[in-house]
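Shown here: the complex without one of its protein chains, the others still in place.
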Amino acid sequence: MARELWKGNEAVAEAAVRAGLQAYFGYPITPQTELLEYLSWRMPELGRPFVQAESELGAINMVYGAACTGVRVMTSSSSPGISLMLEGMSYIAGTEVPMVLVDVMRGGPGLGNIAPAQADYNQIVHGGGHGDYYPIVLAPASVQESIDLTVLAFDLAEKYRSIGVVLTDGSLGQMMEPAEMPAMKPLKQVYPNWATTGEPGRERRLLSSINLNPPEQEKTNIRLALRWQQVQANEVRFKGYYLDDARFVVVGFGSSGRVALSAVRTARAEGIPVGLLRPITVKPFPEQVLDELSKQVDGMLVVEMNAGQMLEDVRLATRSRIPVEFYGRMGGVVPLPDEVLTEIHTLVHGPRTTQGHPRDRWLARLARNN
Amino acid sequence: MPLKGRIEVNEAYCKGCELCVPACPQDVIRLASEHLTAKGYHPAELFAEGCTGCAVCAVVCPEAAITVYRENTKARVAV
Partner (left out) sequence: MAIPSIENEQMVYQRPESFTDVSTHYCPGCTHGVAHRLVAEVIDEMGLRERTIGVASVGCSVFAYNYFDCDFVQSPHGRAPAMATGIKRVLPDRVVFTYQGDGDLASIGMGEITHAAARGENITVIFINNANYGMTGGQMAPTTLPGMKTTTSPNGRDVEVQGYPIRVSELLSTLEGASYIVRRSLHDPKNIRQAKKAIRMAFEVQMRGLGFSMVELLSSCPTNWGLTPQEALQFVEEKMVSFYPLNDFKVHPAIAQIKI
């Protein structure tokens, strides 16, 4: 397949189609509406169902219904819309039917704005809805990665009867980059033995998240927990840059990881032994590699477009062995490489401490600079 | 002469709600006052002759507990 210019949102849409998407139910919300609009002609072109629902509530429940039939199904939204979908996500997780969700994050909380942010991290990696479950969360940092991870999301969701999330933001959704699409996958022919498809010649099937008897509910919860252990053992993905001889590591996912990479390259050119760890799966979180890195380096800098959410997972993984500093921009502001470079200098030239909380020191620096 | 009918009330389902009692046009159904189902309900029962197998009781029964039988008209005509 040749490389073409693709807009992020549309690339994700087409990638899903190529991955065998059988039904899409969505709702407009900036900055992901292009995904819905693209599929509004692409799905009918292929004879596959497309519905613009009455709201995100409608969309996620349509997804729930379709997922119960075993088809590959997806929806997409942005932060406030994702909040509306959380009920449905909990039900889908409790029923153990697979689906793919694309969250194109924007500034918040509340209505916020339509500019890029990463402030849904806590919401999404902790499940989002009520109850004990985790989705598998993939965080691309380019249009090509958005394509590849969308395809992967469907495979992982099916493999683990789980929710697969493609976690991007407004800038990734809107940007145009050259990328290569995978070949069109044929639609599924064989359906799982739990699917409620209304077929003759077999016992009836029931799909429900109800377990009125607490010990029965606990069995479901144990099954989900054990399955999550499998996901943690097998599906962690990350990218490391310049880590072999690094004395300092910057940690960032998605767009902030990409911005940080530019800063890291500049710092390297200045002779600073700094590397970048970019999680691809933010859930399961790459705890092990961070744990190992914390034994090798003198300090880490977490860069995010929020008030320090993945920061806490990094602190947990590194167990207070080393100083962990934080730099964040919020509310739809995207950090520039120069800002991150300044933070790298601050980290490298010290002083550093494992006392106190990096968020406090960051807020103090923000106050000084403004 | 009206057809003869008969009902069987399945005690596994009957909850003694009594809707069949006033519904019966022949007034031949009542709750068994001496008898309890496994769940502690007084089930419905025929207590007199006169059932015509009209099945109105079955129409109102919320539990689908009633099976209705009726004399086969063809057999009667043949006699």
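Each chain carries a letter (A and B) given by its place in the written order, and its residues are counted from 1.
Operating definition for what follows: contacts are C-beta pairs under 8 Å (C-beta built on N, C-alpha and C of every residue); 3 or more make two chains touch, one makes a residue touch a chain.
Model, not experiment: these values are computed from the prediction.
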item	value
Option from A:69, A:232 or A:266 whose C-beta touches the chain left out	A:69
Touching the absent chain when the full complex is considered, from A:49, A:131 or A:182	A:49
Chain A residues touching the omitted chain (full complex)	22-23, 25, 49, 51, 53-55, 57-59, 61-69, 71, 73, 87-88, 91, 95, 196-201, 204-210
Sites on chain B contacted by the missing partner chain, in the whole complex	4-6, 10, 12-13, 15-19, 22-23, 39, 41, 45-49, 51, 53, 55-56, 58-72, 75-76
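Here, only the chains that are shown with their structure count from here on.
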item	value
Centre-of-Cα separation between chain B and chain A, whole angstrom	62
